[in-house]
Structure formats: C-alpha cells, structure tokens
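All protein chains but one are shown in place.
Note that the chains are named A, B and C in the order they appear, and that numbering of residues resets to 1 at the start of each chain.
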Amino acid sequence: MPTLLIAILTLGAVGLFLALPGGRADTRRVGWVVLAAAGAVLLALLLQLVPGADPRGLFAGFALVAVFAALRVITHRKPVYSALYFILLIFAVTGLLVLLEATFLSMALVIIYAGAILVTYVFVIMLAQQSRPAPYDVKSREPVWGCLAGFLLLILLARQIELFLVPAQRTPLPAPVAEAAGTIEAVGVPLLTEYVVAIQIIGLLLLAALVGAIAIARRRATPRVESEGDE
Amino acid sequence: MEALALNLLILLPLAAAVVICLLPERRADTAPKLSLGVGLVLLILALALWLRLPAAQHTRGPSALVGDTDCAWLAIGDRARLPEGGTILVNGVELRYHVGLDAISLPLVVLTALLVPLSIACSFTAIRTRTREYYAWLLALTTGMIGVFAARDLLLFYVFFELTLVPLYFLIGIWGGPQRRYAATKFFLYTFVGSVITFAGIVYLAIRAAVLNFDSVISFDLNLLSTLHGLTSTEQAWLFFAFFCGFAIKVPLFPLHTWLPLAHTEAPTAGSVLLAGVLLKLGTYGFLRFALPMVPDGAVHWATFMGGLALAGIIYGALCCWVQRDVKKLVAYSSVSHLGFCMLGMFSILPVGLSGSVLYMVNHGLSTGALFLVVGMVYERYHTRDLDQLGGLARQMPILAFFFMLFALSSIGLPGLNGFVSEFTVLLAAFNSDVLGRWYGVLGATGILLGAVYMLYAVGQILFGPLKEPPQTPDLSTGLKRDLTPREIAILAPLAVLVVLLGVAPRLITDTLDPALQAQIVARVQEATQRADDIALRKAPANEPTNDKPETENVKLETDQDRAGTFAGSYSPVFGFSFAGSPAEADGGR
Amino acid sequence: MTLLADATTTILPLRLYATLPLWPLLGALLVGLLVVLRRKASATHWPVVLGVAASATLAIVLFLDLPKSTTNAALQEHWKSGVSASQRAGELYAVFTGGASRAPALTYTLYNWISLGDQSSLCNQHWLAVNFYFDGLTAVMLLFVTVVSTIIVVYSIGYMRDHHGQPERGYERFFAFLGLFVFSMATLVLSGNFILLYLGWELVGLCSYLLIGFYYPRPAAAAAAKKAFIVNRIGDFGFALGIFTLYWFLTAGADPLVQHGENPLDYATVFKYVGALEPWQITTVALLLMCGALGKSAQFPLHVWLPDAMEGPTPVSALIHAATMVTAGIYMIARCTPIFGASPLALNVILVLGLLGAVLTATMAAAQYDMKRILAYSTISQLAFMFVGLGCRVPDSAVFHVFTHAWFKALLFLGAGSVMHALSGVIDLRRFSGLRDVLPQTCRTMLIGCLALAGFPLLSGFWSKDELVHAAFERHPVAGLILLATAGLTAYYTFRMFFLCFHGELRLPDDAAQPHEAPLVMIVPLWLLTLGAIFAGYLGVTFAAGGESFLGFIRPHGLLHDYLHDSTIGTPEHGHGGLWLMYVSALVALGGIGLAWARFGQAPETDPDARALGGLWRLWHAKYYFDEIYDYAFVRPLRNLGRVFSATDDYGLDGVIWLVAAVPRSLSFLLHFLQRGALQGYALGMVVGVAVLLLLWNLIGV
Partner (left out) sequence: MLLPYLLLGAILFVLGLIGFVTRRNLIIMFLCTEMMFQGIILNLVAFGRYPLKGAPTFDGQVFALFLIAVAAAEAALALALVVLLYRYQGTLDANAYRMLKDE
C-alpha cells in the first residue's frame, strides 16, 4: 500500500506539474491524462477502503468532483473560471458534509461560501479584469518546487494518517448519530453554551475584519510614496 | 477604598493613554495638560496611600499591605467542581492579579508618582512632534512602573517588568537624540535578554515550590515563594543567578551597564528622568524583593561576588564620569556608581544596609532624576550638553545654578541632604557586615571622594568660569526665558524640598520601612547567613506548608510521560482556558 | 550667671542654647527670601548680621553660664604618671564607667535622625540623633567662632562694596553663604555625636567651596574652590572611615560594648567605652580621625588647598581660613582626647606631622609676595603648632592657641583686605610699598596683629605659643628647638610682609586709582579685633605677683584652661619651670623682627633673600612643588585611569557585547539572502519546513 500510494502521488505530482499554466497546450493535455490516471487509481484505492455499499458511490462521486474542481482551480488560466470551479468544489464538499451528517453545516457552507465569499471574489476579479490573459496568469511560478514540496507533504501526511488510523481501523464502526444530528439545534446549543466566549470573540474578529476592510479599501493609494522617515 | 485607589493608580494611566491616543487631531494640544492632570491625580492617590500606611502597619503588623487586591486572572489546568457550586483549579498553573503596597514598595510608588507628573511637565516645550503618542507612551510606562512595585505575584511582576520596556523603547526610539534607534534597540535587547533568563528562573522556582509544598497548583504568589523552605543550596545558587541576569542588567551592575550611558544620552529628558529615577530601581527592587527572600542561601552565597561587582561599579563608574564630556553621560555613569552603593548596602545583609539601600533607591531617584531635569533644561536652551562648550552659566541662570548645585550636592552625599543618609548607612553596613567586611566599606567609601571629584568637575565646567555659550544660543524661540521659567521652577522645587526634607528627616520613610524589612527580608537572609556559618551542622529545614489553600485532592503533577502521546491519546482538550470572573468564584471559597 | 560655678546645669534652658546655630541659618534663609522677593541688594546683609550677632550673644551667655563640672583629680594623676597606654586606658575606662566622679556633660537631644538597623526588636535599638553637647570646649570654641564671625560679617558690609558704596554683584549671595557658614561651624562645635560633627564638617567644607568660588567667573577661583572641597573630602574620607571603624569596634560581636538604648556614635557613649578597646583599635580609630583633621586644618600633607583658597573674598579668608573653619581639626582632636590620649602612636604621628608642617609652611611663607598667601601659610604653620601641642598631650594649650590665633589672624586678614580694598584688589607686595601714611589705621592695627603673630611678649599670641613650645620641650628637646626656630621664622616672615607693605617709599600700583582709608564699618571691626589680639591671651593666664612668674606678674594657666579641663581631660598641669623659656622665646621673636627690619626695613624693590638663598628660596617660593607632585602622582593617573575605563566601556565591554551580538548578526546576514520579498517563496519554505518536520517525525518514529 505505501509504495503504491507513493507511486500514485508521484504520478499526480508529475501530472500536476505538466498541467499547471506555463507550458504549451499539448504538454498540459498530457498532464491532464497523467492526472486522470493517477486519480482513477487513487479513487479505486479509496473506494476499497470505504466499507458498506450505500455511501460508497456517493462518496466516490463527490470526491472525484472535488478533486477535479480543485485541480481546475489551480490550473486554469482565467481567474473567473477558477472561481467558478471553486464553487463546484464547494458543492462537492457540501455533498461530502451531508454524507457526514452535518446538514446544517453543509447549508451554511453553501450559503456563506458560494453565496457570499465567492461572489465577492468574482466581483473583485471582474474589477481587475484585463482584456487579454495577464502574463502572471499564463506563467506559474516555480512549479517544480511547488509540486515537489506539496506532494512530498501529501505523501507524508497520507503516511501519517495511515499510521495513526491503523489501530482505529480495528475498532467497530461508531454508533449512528442521534436523530437530530447536524440540525441547527444540535450545533447551536453547544455553540451558545459551551463555546459562548469563543463565539463572541469570533464576532469581534469579524467586526474587526469589517472595519479593517473598510479602512483599507477607503485609503487612497498614492503610488510609490516612501514612508515618512524621521531620520 | 485603598484597593480602589491602588487599582486606579495602576490602571488610570493606561486608560488615560488610550484616551490620549484617541484624541482627535485638533484637540492634540490638550494631551500634555490631560496627562499632567492624570499625573497629579496619581500623585495624590499615592500620597493618600502613603498616609494610610502607618495605621495599616499598626493594626495589621509590619508587613501590612495597603490596597490589597487579589483576584484570579488566568488559570490553566484541570478544574474540579465544588459540591457547593463553582469550580476550583486542582491541577495546573494559576496566575493571580494580586497587588498591594507595603512599606518597602510604597516609597518607590510615591517616588514614581512624583516623578511622572514632573517628567510630563518638563516635556511641554521639549516635545514638539507626535505629542499625543508621546504622552500616551509616558502614561503607559507609568502603569508598568507602578504595577511592578505593586505586584504581589511573581508572574504579574514579570509582566509589568516587561511592560515597562516597550514604552521606553518607543520614547527613546522616537523622541531621542541622533543615535536613538541604536540606543533604544540596545536598551531593549540588553534588558530583555536578561529578563528572559529571569523568567526561566521564576518558572522553575514556582514549580519547585509547588512540589515542595505538595501542591498541585503552580502558584507565583509572593508570600508563598518568600517563605519557601527546602530548596537545595545548589538550586538556590542557580536561581539567584537567574534573578541576577535580569535584575543586574536593569540595575545596572558593572560590567552589564554599557546600555545605560547610551540610553540616557539619547533618551528625551523625561525618559532619562524616569529611567534613572524609577526604572533602574526595578533591578534593585527585584533583588531586594525576590532574590533575597526567595533564595536567601543563594544570595548569601553570592553576596561577596555581588559586593565586588558593586564596588567595581562604584569606582569604575565614578572614574568614567570624570572624563565624560557629555554631561548627560556623566550623570548616567554616576548612576552606575550610585547604584553600586545601593547594591553594596543590600548585600551587606544587615538591617541597616537594607534600610539604607531602599532609602538610596528613593534618594537616587530624587537627586539623579532632578539632575537629568536640570541638564534637560540646559539642553533645551543651548542644544548641547558638551561640557567644553558650556561655562559660566551661573551668571546667566542663577536659579538654575542654585538647583543644579543643590542636586549635585545631594548626589555626592552632602550631610543634611538626602544622599548622605543613605550613603552613610550603606557604607556603615558594608563596613560592619560579616558577609562583606571591612575592605568593601573602605573601597566603597572612596566613592564619596570620587563622587565629589566628578560632580564638582561637572558643576565647575557648567556653572563656573568665564561665560561660554554656543553660538546663537540660548534658543528662546520656544517661549523659554534665559533663566528658568516659573513652570520649570515648579518642576524642580518639589524635588528640592524633598531633597532637604529627607536629609533631615529620613524617618519619614524608615520608621515604617524598617519593621517591614525586618519581617519580610532580614529574618530570611539572616537565617541563611546563620546556615552558611554553621554549614557543617546544617540540617534540612523542616517543610512548613504555609499556603492556606483548601485541601483538595493532591493530584500528582502531570509529567512529561503523561503528555507524550497526546495526539493519539485523549481527544478531549486538556487545557481549557477560563476567563475567571469574580475572585470569589475562582477562589472557590478560599 | 555662673562663671564656672559648681552647679550641675545652666541657668538658661539648654533648649535656648541649642538654637544657637539656627539664627545664622535663619538669617541666610531670610536673605534668600529677600532675593526671591527682589529686594534691593544693599540692605540684604541685615538678616545675617542680626543672626550671627544673636549667635554671638548666646555664645557669650553660654560661656558665662556654663557650670563647672566636677573633675576627677585621679584622672590627672593617670595622665601624668608613666603607666603604659593600655593600662592607662583600662583605668580611664574604669574612671569613666565609675560614673559619679565626673559630672555628665550637658546634652540636649533635638530628635532622632537616622535609624541604625532594626528598630523592631527591643534588644538593639540604636539611633543617630541630632543632639548637642555643652561643655567647656564647646563654650570656648563657640565664643570666638561666633564673635569673630560677627565682627567679620560687619566688616564685610563695607568690604563687599565698591568705592561708591554700591554693593558688589552677588552681595546677597555672599551674606547668605556667610550665614550658612556660621550655622555649619556652630553645628560642628555644638554637635553631640560624630555624625552631626561630620555634618558640620562637610557643611563648612561646602561653604568654603561656595565662598572661595564666589568670584566664579574667574577660572582660578573656580579651580581653587574645587580643590578645597576635594582635598577636604580626602580628609573626610579618612574621617568617615574612622567613624565606621569606631562604630564597628563598639558594636561588633555577639556581646557589643554599646548597650541597649545607647546611641553608638554619641560622644558620651564613645568616651564611655573607648577605654575598653584594644590599643590597636584605638590607634586605628585615632589615625583615621586624624586624617579628617589633616584635611580640615590644612595640615601637611593635605595643606595644599588653603593657600589657593585665598581666591575668595578677603573676609572669607579671614573667617574660614584663619579664624574658624580650619580650627575644626584642632577642635576635633581636642574633643576626642579620650581617644587620642590612649594612643601614643597616633600622638607621635600628630607630633611629627605638626613639626614637619610648621617648618615647611613657615619657609614657604617666607618666600611669597602675595600678602594673603603669606598669611595663609602662616595659618597652616600656626595650626601645625597646635598639632604639635595636641601631639604633646596639651590639648588645652592647643585650644588656647586656637583661641588667640583666631583674633589676630582675622585681624591680619582683614587688614590685608583693607589694603586690597584701598588698592583696588592689588595684593602683590612687589607692586607697592610705604602705605603707612596712606592707610594709617590699617597700618596700626596690622602692626599689632603682626606683633601678636610674631609672639611679641604680652600680646595674645605670645602666651599661647609659649605654652606649646614649652610642651614640645617637655616632650622632646628636638621638638622644642624646632618649634622655637619656627617661631623665630614666623616673626621674620610676618615682619617681612609688614615692612614690605607699609615701610619704605610710597609706591602704588598703576591701576589703583585713589588709595583711601577704609570706611568706618571696616575700621571699627579692625580695632575690635585688635583688642582681641592684645587681650585674648589674658584669658589663659593668671595674674600672680612675684615668685615664679613672667616679668613678675603673670603665670601661665588661666580661666580658659579651667574651662577646657573636663573636655580635654587628663591634660597635665603646666607652666611650672617654663619661665626661662618665656624669656627665650621673647628674645627669639624680637630677633626675628630685628632680622626682618635689617633686611626689609626699607622695603627694597628686589628681594635680598632671593639672591642670598638661591635655589632654596626658589624651592620655597614654588611651595616645594607639592601641587605639581600631587598633580603628577594622583590627579593625572586617576584621570588617565578614568580615560582607560571610559575607553574600556566603549570598546572593551561593549566590544564583548558586540561579539556576542555578532553571532546572530552574521547568521542573519547569511539568512538575509533568503529573504527576497516574494511571499510565495516564504510559503514554499514553510511547506518544506513542515514536510521536513513530518519526515523527521516519521524517521525517528516518535
């Protein structure tokens, strides 16, 4: 298993490297092929691990969509498309959350992310739109090192997860959660009792971010003015 | 009421600093007045507390606290529910906001509260840029300084101790002289590096104290740690070294003093005044308050070494003074020399020496602070502090000459002025000390000779001789007069009065100070001296659990092994931090 | 009034006498107040004049009021008999602790000043108090200190003005300092313990500093002031150590001598227990205390400050450097007779230093041209005479000489001041002569002063000096001969000065406009002091017709000696068998005067001595090069050491710090190449870092 995993992930790294913006169109196509192959094998592996019949297909589907969307986000040369693929990613994750019986959270995710955050992103992208693809979108930065380091990290993470889940695998499946699992009540009660201080702090943080964002955006940018030195 | 006053004393300047920061641009000119008002309120509060001290001592014993406030601040660890409701920390670390003033710290607080308004007032004409920030930092510094003296919890002390660094860093770094950046950084790094080691020592001490007291809660309580028994002498020696690192740099003891002349030279007048007047005392106060009673054996073990350093500082500082051309640097080196006296008295381990040492702290704060003020006033007019460029100012500025002379004389220990009382008692103690001995006294006494040499050299250069002024001076464009203005006289006059008053009536301080020292420190260190004397017969002193915590289950401290597998281990968070509200709840019925 | 009545206390309350020092201080403060209120300067002398006069009145009353305490005759015997010092000390101790035989000195405690240690435990309660001590020595000292001061203050009213009667610049300051000075000196004399003594000791040093530096724009004055203070501090250093040592010996050990409730540095306590100390302990204390006296009384080897101190206004020279402040050293040793008397070694050191100083400074005086400097050296020389007396166990004679000396030396200085006043500040004897007709009053009073200083029979200096010479002879013939020779030299140089100034043809310096006799406010004090110079000596002698008496009617030992009896306890009776010496010393004085007349009677323009003595004279003129030697031996090395230290600070210590800081600095220099400002580069570094950590975790297998 480890060697296989390493091989797959290395393959993925190579594929991603090829697929990242910068090269010619055909090399990118090759990259996509490699990525697809790696993805397929990985998916098969993962599916093997998921016991039971019911969620297996759904999980596989969502996972596939999620990974594909993620890949497109980082490889697409047009920012608008990246953002749109990100929305796809959100939906995939939402599906996975539903599988994990976190219904409230999944809805919250869609509303907040897809509905609010991403819309902002798209606005900003529009604001900074240029007629032709910008050079910095066309050429990526140090893709070799990035992919290498990233996938090294991924391999190590995977190994770590595996190592530490081995004993857990032997334990029986946890009992199904209560009826009200994932509902607003189930999440809301601890949120407003146990974590009340934390939620206040989060609120404060949001407020601060709001104020900060306004303060930053209001500032008139005067290009290239040296900061005032009193030396 | 007392507690309210003390907490106001600590927190009011901080609040005022925030308010001043928030002042709109067009109201910026109210910042100096506002901060002066706050400073005066602080002075009144401090004096009020001072007046309450004798009564408190009378009813509650020599180590009575004025304005005692004790509430839980941060508690990290496992909590247990009490049957009657509420929770109590059973295992972990407890930091308390415990403040109070006793006869040892109160004189220093009053000194601080006196010097703060004066240094605010002396900045009115000297500081022209970024005034709001300046006064805000000054007030923030005040909080730190008063907090340090008021803290009854070692960690709280440390917090305030470090809190003083930041404001002064900015005060020097922004409003200082030409080399201000370098000076500020040097000052900060120097003192910070030392105090980090002290922090390690503090933590070790607290953990060991918990172990020795069979207590599962690590507490930094001053009383608890000051009455600890059972540390081995090796431990004490090392702990003393840890204290030494932070405090000796702050004092500063010879050879760790090199940050001081630079910091003083570059700092604005108010910064110098507070640095010399109060901040250096943090080091000596730290030694007195913590090093001596907490690790008495260590202190006795290191006493000769400390005495040696103090002596070296006295002589070295004095000789360095003599060849300085920058008068501010001269006064700065004189601080090195003077604080050598202070340390010499402290490590004589005699009651008279300790009392003299505290007195020295106050007196040095008054006279050296005043000297810096005077030098600042000269600088404001002549834009130079070079002794070779100034001369004969007595004819130009007779009032300034009077004050300068008075404070210089106080600084060289003229009898009848405050410096003498402390210098004399300190030297007497060093001379009579069994720990230090004759030669320390003899060599220390050369300081009174050298002190006269350098101080009169400075006075002679500036005040006497034919008139010498740099071209285009005095600069009176900021509304100053040739001689001192009424505002400046009002700044110096209280100091002058105190210089004389404490010279003829030092008992204003010592009457309450001596019993407190006896109860809290002298007894401890003299025990240690005895132990050192009959080291052959030494037995391990009995463990006396002196803390009065409720006896809950004595849970064994979590060891490293227990913590090893946290990731795979229990999933529930071990450390939940709680922002404990009222003291009663957190104390759990203490 | 109880003129030495057998009473146990004074008629007027001690409280009143304790205020004696405060009046001049009050005066000084009032002057300060007047300055603050911007009053006209010309009347600002009044508070000080009145304050000092009040002190003087009180001092005179005290002198008359002081009761005679019973003196133990046994003590006298101990001192005269030849028993060894330690034995004597032991017996002395017995006498002191015996209690009843000696009336306790009158002490008035104002308040407890400084706490010495632990006030909470009952077993060890010590204070340093502000208390005053009244005995004969105090009364005598106060008498001349305050009275002479009053006269000088009055004189200053005239002196500190220009020819038009307008006050000089700093007039108020001058009087304030004078008031402060009298306060300090009175405190010094009245103090009942060593700390208050030290306070007065330092304060007179301060006033001396302030007054010498009165003309501070003159660099010479500023330097002289500094020198005076610092040289005094050198002495004070020893003095302070003496006090520390004393405290140590009295309180050290598990079973200290000083008992509960006694203040360890009070005279009463010290003198009570000093006899119980070991001889080496007493000697140590005595020698250290002596250092203080050397500094304050300007004795060899710390004499260098006094001549320079003549940079101050002349009344200051008269007041501080002749009549009062320099007498503090003599006073202190006389006061500590129980200590010094028990240490033969210390006495011998004092004796030798005194002899050396007397000769050295007398020779220096013989080769100077500055009138005030001549007088200054003569002061040192005369103080050295007193030192010799102290070393010969006759403190009462030393104090007697202090007493007489104060009058005629103040007179001489004020006379010199009158000359200066007339000649617009010129004081160099080479630039004028023959002033006797221009300044007749000054000339007459000066003549009497010079005669008194020279030891002319029947004037005050004669009686006191003769006692000292006599004591020296009794101690050792060589010492006596040296003193006698110095006395002759004294007569010679005194009249050299007098003749050069007043005799010969009238010559005036070019810049002196109109020499004129001083105003009345200066002349009257001169005559008052002249009275003192003539008659002060008679307080120390007895009229006794016939028999063993000088010229058939006078015998040594008088009222003053009775006064000093208790304080300088154990001083042998003297005056017997010394009559021949009185005639001899009278002859010597006349011889010195005659020689001076022969060589300088016509006030020659070139100094005959300079040619006759050659190199020796130049050596004298250059003051034996003491200043230069001290400069090269002490001042420069120390200052260079300071430079070295300062450089060490900047380069050595800071260098070490710099080296420590260089480690992280060089590291960061290497690392700064990694800092390229690209955010993503940093992020990549982070990723690699986490990966490496994970890898390590995996490999080590934690």
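Rule of thumb we're sticking to: contacts are C-beta pairs under 8 Å (C-beta built on N, C-alpha and C of every residue); 3 or more make two chains touch, one makes a residue touch a chain.
Keep in mind that this is a model prediction, so the values were computed, not measured.
Colleague: Looking at C:R38, C:R611 or C:R676, which residue reaches the missing chain?
Modeller: Here the residue in touch with the unshown chain is C:R676.
Colleague: For a quick check of understanding: of A:L11, A:V34 or A:C147, which residue touches the chain that isn't displayed?
Modeller: Of these options, the touching residue for the absent chain is A:C147.
Colleague: For review purposes, identify every residue of chain A that touches the missing chain, sorted by number.
Modeller: So the residues of chain A touching the missing chain come out as 16, 20-21, 46, 49-51, 59, 63, 66-67, 70-71, 73-74, 79, 82-83, 86, 89-90, 93, 96-97, 100-102, 104-105, 108-109, 112-113, 116-117, 120-121, 124-125, 127-128, 134-137, 139-143, 145-147, 149-151, 153-154, 157-158, 161-162, 165, 168-169, 171, 173-175, 177, 181-182, 186-187, 190-191, 195, 198-199, 202, 205-206, 208-210, 212-214, 216-217, 219, 221, 223.
Colleague: If the missing chain were put back, which residues of chain C would it touch?
Modeller: 672, 675-680, 683-684, 687
Definition applied: only the chains that are shown with their structure count from here on.
Colleague: For which chain is the distance between its Cα centroid and the global protein Cα centroid smallest?
Modeller: Here the chain at the core of the arrangement is B.
Colleague: Which integer distance in Å separates the CA centroid of chain A from that of chain B?
Modeller: 54
Colleague: Which whole number of Å gives the spacing of the CA centres of chain A and chain C?
Modeller: 93
Colleague: Hey, what residues on chain C touch two or more of the other chains?
Modeller: Answer for chain C, listing residues that touch two or more other chains: there are none.
Colleague: Two or more other chains touching the same residue: where does that happen in chain B?
Modeller: none
Colleague: Contact residues on chain A for chain C in the complex?
Modeller: Listed in rising order, the residues of chain A that touch chain C are 141-142, 145-146, 149-150, 152-153, 156-157, 159-160.
Colleague: Mind listing the chain C positions that touch chain B in their complex?
Modeller: Those in contact with chain B are residues 112-121, 195, 198-199, 201-203, 206, 209, 213, 216-217, 219, 221-223, 225-226, 229-230, 233-234, 236-237, 240-241, 244-245, 247-248, 251-252, 638-639, 641-643, 645-646, 649, 653-654, 656-657, 661.
Colleague: Inside the complex, what are the residues of chain C that reach chain A?
Modeller: 680, 684, 687-688, 690-691, 694-695, 697-698
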